[in-house]
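Here we show just some of the chains, and they stay where they sit in the whole.
All chains are identified by letter, namely A and B, in their written order; residue positions are counted from 1 within each chain.
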Amino acid sequence: MLEKLKVSTHQRCQLIDITKEIQTLIKKHKVKQGIIHIFCPHTTAAVTVNENYDPSVQSDITDTLSKLIPHNAGYAHTEGNADAHIKSAIVGSSRTLFIEDGKLAFGTWQGVYLCEFDGPRTREVWLKIIKEKE
Amino acid sequence: MLEKLKVSTHQRCQLIDITKEIQTLIKKHKVKQGIIHIFCPHTTAAVTVNENYDPSVQSDITDTLSKLIPHNAGYAHTEGNADAHIKSAIVGSSRTLFIEDGKLAFGTWQGVYLCEFDGPRTREVWLKIIKEKE
């Protein structure tokens, strides 16, 4: 079944932690063991996994991406968000995570993030769970 | 079942839209709901998802990658395509997409792309479909 999360972003470039929402979804589906696929249906946003302890890591990620791929740099695409498309294509629209014992099987410090590169907006994150035989 | 698409590229660096070919494959397999895994079996190419409306987005992506990772920059690998390997490792060889109602579940402007970084060549894109119980 396709599940959709709604995510509000508040800045042009921002990482939003969606780990809790994903845990809630796994509980709702009563999956003990399996795979969860995470997909971002936007061409100026992405999904990634990284540290969810020190929030400065999140701004280091968006700031460094913006240094490498500036907002304005003579792009051919004239809608003013070419940088966001490029970041989205590189960071990627999908990640695959594991479910064990009814929750995300994760490293100690990991969280799942929607990467907003052309906000603020209301975004969606789509998810599909594949159950393993128990 | 493993499916293979053949894709001809025409420039050294180029994004090639393979969305239609993937839609055709989904129809052929008569899958209503599921997952489609897309894999690029080359070390100097990649797959990504991005805007399929304005083609200038595609050239902005390849041009910006080439600015950051130039064709010649004193690389250790001496075959003249180290840049292509690096781009391939970063953009990535796999993406996972969703199937709903017998077609790709996509954002309004999304397309799937083979990213050629060392063309022109004939490339392959490999695909596997996982059906969900209906």
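We take it that a residue touches a chain if its C-beta (ideal position, glycine included) is under 8 Å from a C-beta of that chain, and two chains touch if they have at least 3 such contacts.
Note that this is a predicted model, so its numbers are computed, not measured.
Peer 1: Hey, this file places 2 copies; any idea how many the whole complex holds?
Peer 2: 3
Throughout what follows, only the chains that are shown with their structure count from here on.
Peer 1: How many angstrom lie between the centres of subunit A and subunit B, each centre taken as the mean Cα position?
Peer 2: Those two chain centres are 20 Å apart.
Peer 1: Can you check the complex and tell me which residues of subunit B touch subunit A?
Peer 2: Listed in rising order, the residues are 33, 35, 48-51, 54, 56-57, 59-61, 63-65, 68, 90-92, 95-98, 100, 105-107, 109-110, 113, 130, 132.
Peer 1: Given the complex with subunit B, which residues does subunit A contribute to the contact?
Peer 2: For subunit A paired with subunit B, touching residues are 1-2, 37, 39, 41-43, 68-69, 73, 75-79, 82, 85-86, 88-90, 92-94, 96, 126, 128, 130.
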